[in-house]
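Every protein chain but one is kept in place in this view of the complex.
Order of writing sets the chain letters: A and B. Residues in each chain are counted from 1.
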Amino acid sequence: MSASSAEAHGHHYTTTGLDNRKIAIWAFIGSECMLFASLISTYLIYKGKSVVGPFPHTPWTDPSSGKVYPAILNIPVTSASTFVLLMSSLAMVLALAAVENKGKPLPPGSGWWDKALTSSKLWLWMTCLLGAGFLAFQAYEFTSFVHEGLTIRRNLFGSSFFTLTGFHGAHVTAGVIWLGTLLAIDYKRGLQPSDALNVDIAALYWHFVDVVWIAIFTLLYLIPD
Amino acid sequence: MSHENAHAEHYHPTWKEYKWVALILFLITVVEVAVYYIPGATSHAAFVPSLLIMSAVKFAIVVMYYMHLKYDHKLFRALFTGPLAVAIVTLIGLLFLFSKLAIRLAGRGA
Partner (left out) sequence: MDWLTTTDHKKIGTLYLHTSLFFFVLGGIEAILMRWQLMRPNGTVFTAEQFNQLFTMHGTTMVFLAVMPLSAAFFNYLIPLQIGARDVAFPRLNAFSYWVFVLGGIFITLPIFVWAAPDGGWFGYAPLSGRTYSPGPNMDFWVLGIQILGISSLAASFNFATTVINLRAPGMNMMRMPMFTWMSFVTQFLIILSFPVVTIALVFLQFDRFFGTTFYQISAGADPLLWQHLFWIFGHPEVYILILPAFGLVSEVLPTNSKKPLFGYPVMAYSGILIGFLGFGVWAHHMFAVGMGPIADTVFGLTTMLIAIPTGVKIFNWIFTMWGGSIRFTAAMKFAIALIAMFTIGGISGITHSSPPSDLQQTDTYYIVAHFHYVLFGGAIMGIFAGIYHYFPKMYGRKMNESLGTVHFWLNLIAMNLTFFPMHFSGMLGMPRRIYTYDAGQGWETFNMISTIGAFLLAPATLIFVYNFFRSKKHGEVAGPNPWDAPTLEWSIPSPPPEYNFAKIPMVSSRYPLWDLTHPERTSEIPHTQSGWEDAKHQTGEHDMAPMHIETETKTAKELGIPMPSSTIKPFFVALGIVLMFAGLVFLPKGMHIPAFALMFGGSAMWIGFLYAWLTTPLEDHH
């Protein structure tokens, strides 16, 4: 029985019984740890080293013009975007659970919420939208910083801040495209429990990007100079 | 024919657990931001350590539950925690090298 089902799946033998792709994505995530550690290290090393403002947590007066630049970071806005990204992770796990449980009959007496939980499309949509919402917050944040005089060329803070959060934003963008592709497949032919691994891999990536933001939010936004 | 056993090997939590996970993450975030706004808190000696602990807890919760490392094959745990450890040690090492961190000896000589 087990032999024939393995053939039916076209599975090759693997030493651990695990899927190659899942091992590779974890190795990739390990690699990403070093990538973001380098970016975060640089930000922290350059903290307080900029010779001109604006600064993240304290106002700065330009000695030549007398112009006052307020502290740049907008904690309420970023708290909101942090919340949005956090909730996208919840939507993501629900999307994965919905794919894994697809086709299983609902127990009698299930309400609308139990039904909603079975919709992979709904939760993939939610994840994508929340991800896009986070990116919208970031776009707003970046443009308002530029208006306030902080560009990527302005000082060490600008360079390291925009590069670090920009790299993170690029990862979110890639994740939204990835999940959008899964969503398109879901519409085209319906994601089945046999697709769970594909969704799981995307989800691992997505949560990792979330986890990086947890670190960034504390280290960049909440800890003052 | 059925695909059930394709993923039955690992226990995956469901909405029942996930909602609590999300609630805890939300509450920790609220506390983090709230602490930031308590007047004088940011200059308190316990501020930075408590924030670091709170975000480490959030980090661990997402990795353990949402990335289901807690329930998954131990190989994945090794593949993640090994590089993470190297990354953290490297980061701390760099902060020391750039004098962002220093070991203060008892008596506070300098």
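In this section, a residue touches a chain if its C-beta (ideal position, glycine included) is under 8 Å from a C-beta of that chain, and two chains touch if they have at least 3 such contacts.
All values derive from a computational prediction rather than experimental measurement.
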item	value
Chain not shown: contacting residue from A:L18, A:A71 or A:A132	A:L18
Residue touching the undisplayed chain, where the options are A:S159, A:T173 or A:Q192	A:S159
Positions on chain B where the hidden chain makes contact	75, 82-83, 86-87, 89-90, 93-94, 96-98
Missing-chain contacts mapped onto chain A	2-4, 6-7, 10-18, 20, 23-24, 27-28, 30-32, 34-35, 37-39, 42, 45-46, 49-52, 152-156, 158-160, 163, 181
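Operating definition for what follows: only the chains that are shown with their structure count from here on.
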item	value
Geometric centre distance via CA averages, chain B-chain A, whole Å	15
Footprint of chain B on chain A - complex, ascending	5, 9, 16, 18, 22-23, 26-27, 29-31, 33-34, 36-37, 40-41, 44-45, 47, 75, 79, 82-83, 86-87, 89-90, 92-94, 96-97, 100, 117, 192-194, 196-197, 203-204, 207-208, 210-211, 214-215, 217-219, 222-224
Chain A contact footprint on chain B (complex, rising order)	3-7, 12-15, 18-19, 21-22, 25-26, 29, 32-33, 36-37, 42, 47-48, 51-52, 54-55, 58-59, 62-63, 65-67, 73, 75-76, 79-80, 82-84, 86-88, 90-91, 94-95, 98, 100
